[in-house]
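Removed from the display is one protein chain of the complex; every other protein chain stays in position.
Naming follows writing order (A, B and C), and every chain is counted from residue 1.
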Amino acid sequence: MTAPEPQFDDFYRELILDHFRRPRNRGELADPTHRLEGVNPVCGDEIQLDLLIKAGQIDDIAFTGSGCSISQCSASMLTERLKGRSVAEAAKVLSGVRAMLIEGTPPGPDLGDLESLEGVARLPVRVKCALLSWNVLQDGLNSAAGA
Amino acid sequence: MTAPEPQFDDFYRELILDHFRRPRNRGELADPTHRLEGVNPVCGDEIQLDLLIKAGQIDDIAFTGSGCSISQCSASMLTERLKGRSVAEAAKVLSGVRAMLIEGTPPGPDLGDLESLEGVARLPVRVKCALLSWNVLQDGLNSAAGA
Amino acid sequence: MAHLDVARIQHDFPILKQEVNGRRLVYLDNAATTQKPRQVIDALVQYYETTNANIHRGIHTLAVRATDQYEAVRGKVAAHIGAANSADVVFTRNTTESINLVARAWGDANVGEGDEIVLSLMEHHSNIVPWQLLARRKGAVLRYADVRDDGTLDLDSLRALVGRRTRLVSVVHMSNVLGTINPVAEIAAMAHAQGALVLVDGAQSAPHVPLDVDTLGCDFFAFSAHKMLGPTGVGVLWAKPGLLETMDPFLGGGEMISVVKPEGSTWAQVPHKFEAGTPNIADVIAFGAALDYLRHLGMEAVREHEKAITAAAIEALTRLPGVTIHGPRNVGIRGGAVSFSVDGIHPHDVSTIVDSYGVAIRAGHHCAQLLMRRLGVPATNRASFYIYNDERDLQTLIEALRQAIKVFTHDSARTAV
Partner (left out) sequence: MAHLDVARIQHDFPILKQEVNGRRLVYLDNAATTQKPRQVIDALVQYYETTNANIHRGIHTLAVRATDQYEAVRGKVAAHIGAANSADVVFTRNTTESINLVARAWGDANVGEGDEIVLSLMEHHSNIVPWQLLARRKGAVLRYADVRDDGTLDLDSLRALVGRRTRLVSVVHMSNVLGTINPVAEIAAMAHAQGALVLVDGAQSAPHVPLDVDTLGCDFFAFSAHKMLGPTGVGVLWAKPGLLETMDPFLGGGEMISVVKPEGSTWAQVPHKFEAGTPNIADVIAFGAALDYLRHLGMEAVREHEKAITAAAIEALTRLPGVTIHGPRNVGIRGGAVSFSVDGIHPHDVSTIVDSYGVAIRAGHHCAQLLMRRLGVPATNRASFYIYNDERDLQTLIEALRQAIKVFTHDSARTAV
């Protein structure tokens, strides 16, 4: 075939070879301070996020769920990036991810590996998959702030 | 103007100069054997037809009504053509008029002056105006046959 | 009439280049439906040749492209009527369906036995029959505000009807027969003071005047794409922010659901909750091109152009023998739908004769039988103007009307050709 190499293969390969096959922090916490769920009714993706927040710090974090590779990898990356970080930092990362996925803002240095999600912004119809766990996190941060 | 002469002027002129200005048998009969009404709800044309039928013969006939020139002229022509004729002949003329207006069949000799309605067949949207009084007549013939 | 470059506009409308009955087409039936510019026709062709796919559910490139283009038009609609949120814009088939949607999805839940709905005698059947059906379902009562002899709405009669039992006042913004523009903001204030909602039938205003739903103060605003350069098959219902959320669904099916279970379902977010099944995707997208076209001209300029040609039409018609105009003469309070009667000539005859001169006007009750009865006429003639009509069109109309009058009034007709 002389046609150009399909552009999304790489994106998938990068994501999948890593987080899809070896999800980080997959499971449930024994004593979470926050347990939150999110469903994307349109495509059926589901995420459950457990948080152990103490003194403004995310001491532990874990997720379970089912759905497409993008929703599951995004959740895995989320946990990896935020474990042990402060709630304030989580909020900053969250808004950086949103800006990258929704507005197409180039990822800042604080996103770290999350920048590999940037490719999803080119797939508008899949953005909601990538955002699912982040929206769940938002609920968690809100209720942590309220508590 | 160099454009061709509009074709419907003539049609209108022929009809109007005669029946529209001097409608025949306009009015009501003192003692009709049949009085029938028809309305075209779409355009509001109305016709009332009075018939005096004795021994299979239309001894007298008259109409009143309101509406466009085509419906009123057609009614006037109807009365002129059928006054004093047999019910059987009326039925024949009726089907001749219908064929001419609906199927575009060229008028036979028994239509007489009614052939001047032929132009209406070129105005499909006005055919129902021309047919109104004939449909009322049909009701009359039906009830005469039933009586 | 220097508000629009009409010659250039005419150039954009392929249909205007054709002859009808051997004459130049003079299209003056714009209140029924308008012609479409090249830009709109091209948008349809472009869509079907490069994009066509079903929307909202698909992941493939065409589906994403079609969804984006479709959804973008909501924003253009919102901008056209001064609405803040495109999520308050529902696409329907036409004004009629928009009003029926409200009658079912809002009316069935909010109008009960003995409740009242206030309309006017100048309403189009589409703003009468849905309420008659609702009234029959619910035992509600309809009240009709009167129309004054000068063709304006009788506000006193309206005020007298709006009371405690009134749930809705539904009025036309611009009459399709009289041209009258109703003082909607004032009516809305009256209705809201009694706790009633207000629906505005904008079928004739959305194409012709600058709009701002906030200023109008209405709760629902309904109109049709086909009367404003857009394709047939697209209507709009706009509702005040928050209102759609409180309403039951209208049609059930694909696209409007969230979760379907055997015993019942939950609904998608508005506006999708009200768009069941595959929408009229191509025509919504082409409607976007129509809105672009109007925005480019500017609705202020459109309005000024129509005021000028309507004033000229009223003056010219008034000078013809036996012609009576129905509706206000002051173009400050009316649009370009001009109804008139000609003494001794039925409107159908007028229409047939002017048609033979290439002039398309409408004759009939214009889906306003209550108004016809109020005016005491079986039907009227109506010439209605739009952005591509000019003085020459008006002159052709007047000349054709002169011929019609001549045929009917002079024994000394010219000999047959």
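Everything that follows uses one rule, which is that contacts are C-beta pairs under 8 Å (C-beta built on N, C-alpha and C of every residue); 3 or more make two chains touch, one makes a residue touch a chain.
Note that the coordinates shown come from a computational prediction; the quantities given were computed from them, not determined experimentally.
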| item | value |
| --- | --- |
| Chains in view that touch the one left out, judged over the entire complex | A, B, C |
| Residue of C:167, C:326 or C:362 touching the missing chain in the full complex | C:362 |
| Absent-chain contact - pick from C:75, C:183 or C:249 | C:249 |
| Which residue of C:99, C:140, C:168 or C:345 touches the chain not shown here | C:99 |
| Contacting the left-out chain in the complete assembly, out of A:69, A:86 or A:143 | A:69 |
| Touch criterion as defined above, residue of C:59, C:79, C:160 or C:189 at the omitted chain | C:59 |
| Contact footprint on chain C, counting only the chain that is left out | 14-15, 18, 20-21, 25, 27, 29, 32-33, 35-36, 40-41, 44-45, 48-54, 57-63, 93-97, 99-100, 103, 124-126, 128-133, 136, 142, 144, 224, 226, 231-235, 249, 251-257, 259-265, 276-283, 348, 351-352, 354-355, 359-364, 366-367, 369-370 |
| Absent-chain interface as seen on chain A, which is shown | 3-10, 12-14, 16-17, 20-21, 42-44, 66-70, 123, 126, 129 |
| Hidden partner chain, residues of chain B it touches | 41-42, 124-126 |
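To be clear about the criterion, only the chains that are shown with their structure count from here on.
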| item | value |
| --- | --- |
| Category of the chain touch graph - line, ring, star, complete, other | line |
| Chain separated most widely from chain A, comparing mean CA positions | B |
| Approximate Å spacing (C-alpha centroids) for the pair chain B, chain C | 38 |
| Separation of mean Cα positions, chain C and chain A [Å, integer] | 48 |
| For chain A paired with chain B, centre-to-centre distance based on mean C-alpha positions, whole Å | 81 |
| For chain C, residues that touch 2 or more chains besides their own | none |
